[in-house]
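Just passing along the structure, written as structure tokens.
Other chains dropped; remaining ones untouched in position.
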Amino acid sequence: MQTHAAKRVEIIIEAPMERRLTAALEKAGVTGYTVLPVLGGTGRSGTWSREGQVGRAGGMVAVVCLIRAERLDGLLDAAFAVVERHIGVVSVTDCQVLRAERF
Amino acid sequence: MADILTLAAGNLLSPIILSFALGVAAALARSDLTVPEAAAKALSIYLLFAIGFKGGAGVAAHGLDATLLLALLAGLVLSAGIPFVAYALLRAMTRLGPVDAGAVAGHYGSISIVTFVAASSVLASQGIAAEGFMVAVAAIMEAPAILAALWLVMRRGGQAEMEPGLWREILLNGSIVLLLGAFAIGWITGPAGLAEIESFIVSPFKGVLCLFLLDMGLVAGRNLRGSRGVITPGLLAFGVLMPPIGAVFGLILGLGLGLSLGGVVLMMTLAASASYIAVPAAMRVALPDANPSIYLTLSLGITFPFNLTLGIPLYLAAARLVTGG
């Protein structure tokens, strides 16, 4: 099966920033991304959990984005501008995708 | 005095408060008891819908006196004004920097709708009526405090991100929209509408409130456990002093407007309560450098339980004393 090199970017960010992040990604020309729920986590700012929460303040989401390598820098700049002063982590992995025309 | 104590004791031993206490105790003991996020949100949707609807139906039943607009204005003034008082107190009593102090101040200008619901429920069980439109006052008090807090921070050279998108988010946040929407529906459909869905939004209301407070106890307890070291004696003192101070402002405005005894108590409760849903989310966006542990623990772990247990009976007693009601 024919596959194509691409990047998988995973951004774990506070839920109240989700809209801003995805808006920034779209502005940076990202054509697709997927948002996954996150149950809880631990970091420098302590431990948190979604259980029983009503508000969005105490939650995070994971945004996964597959993208061609040449567009990565634009995406990271856009993501960084949003994440910069906020808690959250960004990781980039090399990957292969099917149907490269989609990215 | 004896009256207050009896009322406070009666209040403390109600299923509602005990459910909250159970939640706190379970969380502190590190039980794995949890309410799923979706269930907690569903409970809060129910409570907002029910309290809004009943408020609107109340307005439809008793007519709308001119006080409504004035009461809304009073709410706006309280919400925008209390942050200044809170900020000054915080800077005097604690070592919080301007950003953290501003963030906390914003929470205290805004309101906690569950505290409002609990106060309504105490009033109802005492047979004390209140103006239905207080629900709308509650809704209007959510947002102005945020503006005041950000202004305070920026005046002090703090960095606040006030993008236009944030304002739409704050003004159209889910709980405001649901509360006001249900209020409007209750108003439009009136007592007939209320009768149609009474056995959903009236009869089981208190029981649902118990489960919701169980969940809030769990969240508050987990929060307290996770924030050991964050809450200094100064902050603790602020967390129990600020509510009565806010309540005094609420009392003054409530009396000035000529609200009923119940209305005054609700106005006091709104002024005394601190937000733990809408404002934290807004603060994460606008003041990312403020430490969320501080404002969440103060609002949810200290002020909320204080109001729930001692505050509400106190405000009722005070309002009774003053109005002679």
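Some observations on this one:
Per-chain residue numbering starts at 1, and chain names A and B are given in the order in which the chains are listed.
To be clear about the criterion, a residue touches a chain if its C-beta (ideal position, glycine included) is under 8 Å from a C-beta of that chain, and two chains touch if they have at least 3 such contacts.
Computed from a prediction, not measured in an experiment: that's the story for all the values here.
Only one copy of each distinct protein chain is drawn here, although the full complex in this structure file has the stoichiometry A x3, B x3.
Simple rule for what comes next: only the chains that are shown with their structure count from here on.
Averaged Cα coordinates give chain A a centre that lies 34 Å from the centre of chain B. Chain A makes touch with chain B in their complex at residues 14-17, 19-20, 45-59, 85-87. Residues 34-37, 40-41, 44, 165, 169, 215-216, 218-219, 222, 226-227, 276-278, 280-285, 288-289, 291-293, 296 of chain B are the ones that touch chain A when the two sit in their complex.
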